[in-house]
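Since the structure comes first, as structure tokens, the remarks are kept for the end.
All protein chains but one are shown at their positions in the complex.
Chain IDs A and B follow the sequence of writing; residue 1 opens each chain.
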Amino acid sequence: MRIGTIASHSALNIISGAKTEGFETVLLSTPNRTEFYRSMDSNGEIIEVDSFADILSIQLDDVVWIPHGSFVAYIGAQRILESTLPLFGNKELLKWEEDRQLKAKLLHESGLETPLEFDDVNDIDRPVIVKTYGAAGGEGYFIAKDKDEVLKNIPSDKQYSIQEYVVGTKVFVTYFNSLAKDRLEVFGADIRYETDADANLRFDDRPSFVVIGNLPMVLRESTLHRYYEIGKNFIEGFRRLTGQELPGPFCIETIIDRDQRICAFEFSGRIVAGTNIWIPSSPYSFLQFGEEMWMGKRIAREIGELMQEDRLDEAIL
Amino acid sequence: MRIGTIASHSALNIISGAKTEGFETVLLSTPNRTEFYRSMDSNGEIIEVDSFADILSIQLDDVVWIPHGSFVAYIGAQRILESTLPLFGNKELLKWEEDRQLKAKLLHESGLETPLEFDDVNDIDRPVIVKTYGAAGGEGYFIAKDKDEVLKNIPSDKQYSIQEYVVGTKVFVTYFNSLAKDRLEVFGADIRYETDADANLRFDDRPSFVVIGNLPMVLRESTLHRYYEIGKNFIEGFRRLTGQELPGPFCIETIIDRDQRICAFEFSGRIVAGTNIWIPSSPYSFLQFGEEMWMGKRIAREIGELMQEDRLDEAIL
Partner (left out) sequence: MRIGTIASHSALNIISGAKTEGFETVLLSTPNRTEFYRSMDSNGEIIEVDSFADILSIQLDDVVWIPHGSFVAYIGAQRILESTLPLFGNKELLKWEEDRQLKAKLLHESGLETPLEFDDVNDIDRPVIVKTYGAAGGEGYFIAKDKDEVLKNIPSDKQYSIQEYVVGTKVFVTYFNSLAKDRLEVFGADIRYETDADANLRFDDRPSFVVIGNLPMVLRESTLHRYYEIGKNFIEGFRRLTGQELPGPFCIETIIDRDQRICAFEFSGRIVAGTNIWIPSSPYSFLQFGEEMWMGKRIAREIGELMQEDRLDEAIL
């Protein structure tokens, strides 16, 4: 069995981890990227494709594919859900990520707080983010500090939603749910580095939040303990709602406000790019394993252990 | 001899370091935390207690306890000072941390600059932080950019102190003072990640400073050299004032302003949570040891070396 992925997002992380655990690897690359990936990965197999979506038609019976954030971007959630591609993890979670109401349902079922929604402009009593329907990638939304600012800027010709803007610090926590070891591992915490939100000088209160990288952080240990509970509740919430397991890596994206309220606004049921900062180890993965352990290696180790127990199919859902 | 601590703050750091150096460990945990700590530390002894303060009545003759920030929070400085618990480090420094005047005295004796104090509102010529007496955890203070803003917000019915608000970047530097090697080591530098002070968008100039984690940093090497001097002066200042040594880890908490003035506002005579970001190594500890060296391991190594020389009592003050 080989381990494969597409040449973007966290591919270097995944491929190097697989090799370290003794797997052969396959990287799908587009022509403009091959030289770079070859410079970082001199001896793995690289298959050039015109488009990453070609993964759907490639027939490689000996490959487990590791999905990452670019899978949805390049292939599309719907096509992934309908495909028979052997993907590590649970595809079902994609549905819950995509649909705003399902997402809120899962977060609430997991006991997580989420930003308030305002149905009526007159109820606004705090900073909010106003999103027009269909807004994507930071276009088509604005942040307003109070009701007056919303009224001044609201589009009259479009539908929109109004959500509390939680003032606080961003914390993205990654977990690994191991079926082989029957335990939840808190893998690491990171901060998205966003432009121009993280600029040290802007001239207005209207930042964009375009992700350009990730920064490492550790949590206060009493807060880390809370995140461990959150991760467990998330897995259990998903199990109650779907009857299914959530194997492998996932991430819960939060903001912590001044009252130490942990507010979740997003989750990802797969490896996230924030784990790239933790190569070769995060403090937490090092503590748990007593050796270098990055997410790509962690995934490969799980695949190896499940294969030994002939249980790999439990993690390909 | 075993190494023990209570399940919070930097316990994972301490326990894993002790094990790596060949010690058996004891972790005091409350019931709600045991599952999490067991998931991170699968084979050390965990003793469940109703309250961390129970450490005072537990009789374990073979344990050196490593104090951390939660000791004072859960047990209280006074009770620690009065106890006969064998704590690694110098308890005496706690007194100097707790008392505002003693603290200033020690910092000045060590040649460190501290924020100005304003006795008279009319002298205010820069941003200040106004604290009402008894303010704790960020409640009961406010920041004002000038005298007018102070006058507008000052409570008429309470006593308060007015301190310069130093505009600059936070730098927390951790040291290890080794009796066994007779040298001061600069261990690492970090930044507290605080909410909502580190939010990328707020709507006023009144942030709270609730610590939720730590970020890694390295110092400009010419500045690192200055911090080395500061650390040495701190140890010598303490020695002049008390006649005592300061063994083990300590931290000096500073802000550097645009004139590169290093302004100290706090210190801690024990392991700080900022060292958690430097597992398994900080650049400085790696340079010095040529191997992975985190603070928990550093402490255990010191204990081991002092035991070999039959000098452990010198580090339990």
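Note that a contact is a pair of C-beta atoms (placed from the backbone, for glycine too) under 8 Å apart; a residue touches a chain by one contact, two chains touch by 3 or more.
Not measured: the values here are computed from a predicted model.
Engineer: Touching the left-out chain: which of A:L93, A:I277 or A:M293?
Structural biologist: Touching the chain that is not displayed is residue A:I277.
Engineer: Out of B:I143, B:V211 or B:L317, which touches the unshown chain?
Structural biologist: Touches the omitted chain: B:I143.
Engineer: Identify the residue among B:N153, B:T169, B:Q244 or B:Q308 that touches the chain left out of the display.
Structural biologist: Of all options in B:N153, B:T169, B:Q244 or B:Q308, contact with the hidden chain holds for B:T169.
Engineer: Specify the residue from the set B:E164, B:E185 or B:E253 that touches the hidden chain.
Structural biologist: Counting the whole complex, the residue in contact with the absent chain is B:E185.
Engineer: In the whole complex, what residues of subunit A lie against the chain that is missing from view?
Structural biologist: Interface residues of subunit A facing the absent chain: 8-13, 16, 20, 33, 36, 39-41, 70, 138, 193-196, 198-203, 207-208, 210-216, 273, 276-280.
Engineer: For subunit B, which positions touch the chain that isn't shown here?
Structural biologist: Subunit B touches the missing chain through residues 127, 143, 145, 165, 167-171, 183-185, 189, 191, 194, 197-198, 205, 207, 215-225, 228-229, 256-258, 260, 281, 283-284, 286-288, 290.
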